[in-house]
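One chain of protein is taken out of this complex; the other chains stay put.
Letters A and B mark the chains as written, and numbering starts fresh at 1 in each.
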Amino acid sequence: MPQISRGFHGRRSEASSDRLPPGQHLVDDFPVLSAGPTPHTPLAEWTFTIEGGAEPASWTWEEFQALPSEEITTDIHCVTKWSKLDTAWRGVSLDTLLALVEHDADYLLAFCDGGYTTNLPLEHVTDGKAWIAYDYDGEPLEPEHGGPARMLVPHLYFWKSAKWIRGFRLQDEDEPGFWESNGYHILGDPWLEQRYWGD
Amino acid sequence: MTGALEETPRVRTLLLDAEGWPGHRPGQHLDVRLTAEDGYQAERSYSIASAPGEPLSITVERLEDGEVSPYLVDEAREGDGFEVRGPIGGYFVWEDDGRPVFLVGGGSGVVPLMAMIRSSPGSTPIRLLYSSRTLEDVIYREELDARAGHGLEVFHTLTREQPSGWTGYSRRIDNDLLREIAWPASDDPQVFVCGSTRFVDAAADGLVALGYDPLSIKTERFGATGG
Partner (left out) sequence: MAEERRLDGNAIGGVMIELFGVEMTTVPGSCGNCGAHEQMAETDVYLDAPGIVVRCRHCQNVLIRIVRGNGRTWLDLSGLSSLELPL
């Protein structure tokens, strides 16, 4: 039993909400988590690519902006135990993107500038559950929060919402990504507290 | 924790009595782990400020968005206990071999350098270049003044605000400043640089530009956020 540090509570808010999954606490700021240097890809060089379909599909930044977009207001839950309520985004639904690609895959592996990857079952990113987001709080998404564009899958732990996303590959099998291959849960449902392998 | 010393409005030295402490070498750090009543834990690293053989102490700067440092600077008091792990580190450690020593510290990056100064027998020439924002932010100011002259030369630079009549430097560390103060590379000095990532990168790059062997420059970076 470790020694209790008198008067130590951490930086956690006392506030609670029935919108908080187990083990989470609320934050008002937007913490930045970094596993590497922040990429700064010029928009002129940015593309979004879907591999693994009948034909590869790719969009430039301008083409991507021309796709129908949606406004999303949602709660987000980081596996490092902070949650943030009512975050406001704009982005392109994966339903919109996947309707443009002929495929019979069950999974995707997202890839990003900087080398990060994360895996998702398609049933968890379709029917209005996931977006490629490029605005946050009415402004272009800042690089430190994943701009120019990041995945947004708010019903799963936020490591699935890959920053600096550049596309994904459609696959028949669930291939573990950067964190899923070294301890973190293959799916990551915060309401089931699926943090680590075996949870 | 057996005592505390307020160094500046944001910085405090904590005296520790660590059971079974095996002793340390100048430049090493230790990890502090705090545990809340519900089991929540947070852990951070702090440089050891004391010389080997002196009562163990760490010097901690309060980071405004921090989790552990505000507790250590503002909340912890004599008689409180917390877990420490250490000593840690073998790279950023001074072994006195008689070669001149050049210490470059930014803000609380001076702490492990102070452990080196405090452990020096005085026979090895040491120069300290110490960058602070304002005079009020200078840690160990009186002790450095008192120790200067006995083999130790101290050069302050204040980057944000200088008192009237200030005779030290008044700018961020740059190559010209390093050239004025650093030992010539031909003297084969040992170099220790500690501070924020940006500070350490600037100082190390500047010294390499002056002809220092990169292998002679030991660097340690600490985060400006999260502590």
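Following the convention adopted for this analysis, contacts are C-beta pairs under 8 Å (C-beta built on N, C-alpha and C of every residue); 3 or more make two chains touch, one makes a residue touch a chain.
Everything quoted here is computed from the prediction, not taken from an experiment.
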item: Per the touch definition above, residue among B:20, B:39, B:90 or B:121 touching the missing chain; value: B:90
item: Residue touching the undisplayed chain, where the options are B:13, B:45, B:108 or B:132; value: B:45
item: Residue, one of A:3, A:49, A:65 or A:80, that touches the chain absent here; value: A:80
item: Footprint left on chain B by the chain that the document does not show; value: 29-31, 45, 85-86, 88-92, 196-198, 218-226
item: Interface with the unshown chain - residue positions in chain A; value: 31-38, 78-80, 115, 143-144, 159, 178-179, 181-184, 195-199
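The working rule: only the chains that are shown with their structure count from here on.
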item: Distance from chain B to chain A - Cα centre to Cα centre, in angstrom; value: 39
item: Of all residues in chain A, those that touch chain B in their complex; value: 2-12, 29
item: In the complex, chain B residues that touch chain A; value: 33-37, 40-42, 65-67, 71, 75-76, 80-83
